[in-house]
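Structure, as structure tokens:
Left out: one protein chain. Kept in place: all the others.
Up next is chain A:
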Amino acid sequence: MIGKSFWRAAAAAAVLASVAGTVAAGPYDDGQSKKYYETMKGKRVAFVPLSMGFDLTEGWNAGLQNQAKALGYTVDVRDPNWNVEAAVQAVNGFIADKPDVLILHPLDQQAYNRLVPKAQKEGIYVVQVNLKSVVNGDAYVGTDWYDMGVRQAQLMAKTCGKAAGKNGKVAIITGQAATPTVIIGNQGMDDVFAENPDIKIVAKQSADFDPSKAQAVTSTILKQNPDLCGIIGIWDGQDTGVAAAVREAGMLDQVFFISQGGGNKAAACDNIANGNFDAYFSYDVPGQGRDLNAAVKILLQTKPKPGSASFALYTPLKLITKDTLSASSCWTLDQLKRDGG
């Protein structure tokens, strides 16, 4: 009896010792992993979107917060609510606060041109997401707007041009004039249409990112051009207004409508499924969130001098049409908040 309990105690002690031993040795280190976790711990990331409360920024934030939580750092958000001045103030406030990485989502191409170098001088890495200032930061994560314009225009030329036996009449509904989406995207379209003289732009109007304006403008354009072949839109949030006007005019079958956006299910896939949009170029927000996290991790690990080694992660564009539509084509915010980027 005594012997049995002795051996039992000895075995228990051995197990305890081995467990204690593993704890003391720490988690497995493959030579990089330990340093990786240590580098991230306690770091501070600051994020100034153009506004919270819409699919893109909420989606990126969900991705950022999920990773920050997992790796033990913080992401602070200041919401300027579509106001460029408030955004500049928020950025200045963060620069004074000296976070490790500053993520910017500028509404305007010019507004941050002085702030980016100022932040870098203070030793803060600057990442710009999806929209960027004329001045480059340490990293850009987002859409190549020129490529977006080119691909939208190419698809339109293919669908409405002479080769398809169509009349080539196309309208473009753009958004707020100072954003890269519009400035650079239009250049891409112009370059393609210059090579396709059979495409005739019958109207080019801004709807200021406002769906009700888009609807009004589009319905007038449709009345003026009852034989219109196609419309190019600039952002799904605004483009629902364009689609409403086309639907109301009873021209859904006639007008080929190309939209674009972050690929949120309600904005993209639902509209493809119900025929509001014929084609949709998605820059896939969960993918961008992952790239954004990657940019933060690369900068924190490689520690270049801010401003010395700028890189870009352009988002691969995904074309969604009724033919390519699948369960995984789009995302929802709930799912993104749950699963991370």
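Brief remarks on what is shown
Here is the rule we go by: a residue touches a chain if its C-beta (ideal position, glycine included) is under 8 Å from a C-beta of that chain, and two chains touch if they have at least 3 such contacts; residues count from 1.
Throughout what follows, contacts and distances are computed from a predicted model.
Of the names listed as "ABC transporter permease", "OB-fold domain-containing protein", "dihydrouracil dehydrogenase (NAD(+))" or "Cytochrome c oxidase subunit 1", the one that matches the UniProt record for the absent chain is "ABC transporter permease". Annotation: of A:V84, A:A111 or A:A216, A:A216 touches the absent chain (contact as defined above). Considering the whole complex, the residue from A:E58, A:E122 or A:D198 that touches the absent chain is A:E58.
Of the candidate positions A:R247, A:K297 or A:K318, contact with the hidden chain is made by A:R247. Hidden from this view is one chain, which touches chain A at 51, 53-55, 58, 81-83, 177, 203-208, 210-212, 215-217, 219-221, 223-224, 237, 240-241, 243-244, 247-248, 266-267, 270, 274, 276, 333.
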